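Notes follow the structure.
Here the complex is missing a single protein chain, while all its other protein chains stay put.
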Amino acid sequence: VKNINLCLIEEKLDQFAKDRDWEQFHSIKNLSMALSVESSELMEIFQWMTEAQSNQIKEDEKKLNQVKEELADIFLYLVRISSKLGVNLELEALSKIELNNFKYPASLVKGSAKKYDEY
Amino acid sequence: VKNINLCLIEEKLDQFAKDRDWEQFHSIKNLSMALSVESSELMEIFQWMTEAQSNQIKEDEKKLNQVKEELADIFLYLVRISSKLGVNLELEALSKIELNNFKYPASLVKGSAKKYDEY
Amino acid sequence: VKNINLCLIEEKLDQFAKDRDWEQFHSIKNLSMALSVESSELMEIFQWMTEAQSNQIKEDEKKLNQVKEELADIFLYLVRISSKLGVNLELEALSKIELNNFKYPASLVKGSAKKYDEY
Partner (left out) sequence: VKNINLCLIEEKLDQFAKDRDWEQFHSIKNLSMALSVESSELMEIFQWMTEAQSNQIKEDEKKLNQVKEELADIFLYLVRISSKLGVNLELEALSKIELNNFKYPASLVKGSAKKYDEY
């Protein structure tokens, strides 16, 4: 079982910002920009690869390490924003899955890129 | 204590894709694009707000609900990619905080936007 | 009068790709990713600045040069995609302005951030 202790991460991020007096830069607007920039940096790693090559990234240790760092950056900003807004990430994630189950009934959308795209 | 049960979310996402035969669309390349698109949708909510207004988003229930949905979407794609690559998100997040503590010593960067920016 | 000779830029981009045998990487999908990545790099320059600071960027020659390079990158990918799809950028831009004039009547939306945001 993989349980993530979110409180620990939230506290570390909070302390990190306080120690540097960086709270002033951490408006929700700015944090949402930073999250978008980090997501773009993740995507950049794959931009000239074929889809098949992207699925083989685990075989390239150097690139996989870059990917891990970007995933961590994205996660940290996501936790930071959620923490500041009092959002329960797990609860919202499970609710969204339920919503998607309702919006995209398997019987209707199965296997079709076209349908997938239009919903 | 907020513990996130990642396994549960991973399994639900896996089942969701299998039930719809959507595994074929979920290359790492495509998932990284989807993550970037969702991050951009979060940012879009704040693009014309001042920083102060973005910090008051909790007072606007309708907008806060949009924010929660976008945060959930980002988290789901983040978990999906990490799951496919066998990446331990918590471990990587804690490592990244350690690295940042080393890269940005509080004594050096404290309170300066300029320094913050240049590191 | 500033007229941009698009044909010249299109031809140079075409020759550049042909000389390197990079046409194979230039699918519309990949080019749209590259355009998004470059736009994110432009935004990254401003992410921790206040809005007022961003408006003073011209006074920082080094940062302004970075901005110019990112604007050029964005423009080049935009021209490349438009060229491949046979899209007339000027025509589309003028049509979009007309459409926006229709969608956002000055009498209705004037000066209101709230309205601006909701349209």
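Things to note:
We just call them A, B and C in the order they show up, numbering each chain from 1.
Definition applied: a residue touches a chain if its C-beta (ideal position, glycine included) is under 8 Å from a C-beta of that chain, and two chains touch if they have at least 3 such contacts.
Every value quoted in this text rests on a predicted model; they were computed, and no experiment measured them.
Note that the undisplayed chain, when the full complex is considered, contacts A, B, C.
The chain not shown here is touched by just one of B:Ile9, B:Ala34, B:Ile81 or B:Val109, and that residue is B:Ala34. Mapped onto chain C, the footprint of the missing chain covers residues 1-9, 12-13, 16, 19-22, 24-25, 27-30, 32-33, 35-36, 38-40, 42-43, 45-46, 49-55, 57-58, 64, 67-69, 71-76, 78-79, 81-82, 85-90, 92-97, 100-101, 104, 106, 109-111, 113, 116. Remark: the residues of chain B touching the chain excluded from display are 25, 30, 33-34, 36-37, 40-41, 43-44, 46-48. Annotation for chain A: contacts to the undisplayed chain at residues 33, 36, 48-51, 53, 113, 116-117.
Everything below uses one rule, namely that only the chains that are shown with their structure count from here on.
Centre-to-centre, using mean CA coordinates, chain A is 26 Å away from chain C.
Centre-to-centre spacing of chain A and chain B amounts to 3 Å, using the average Cα coordinate of each chain.
Looking at chain C, residues 33, 36, 48 sit in touch with two or more other chains.
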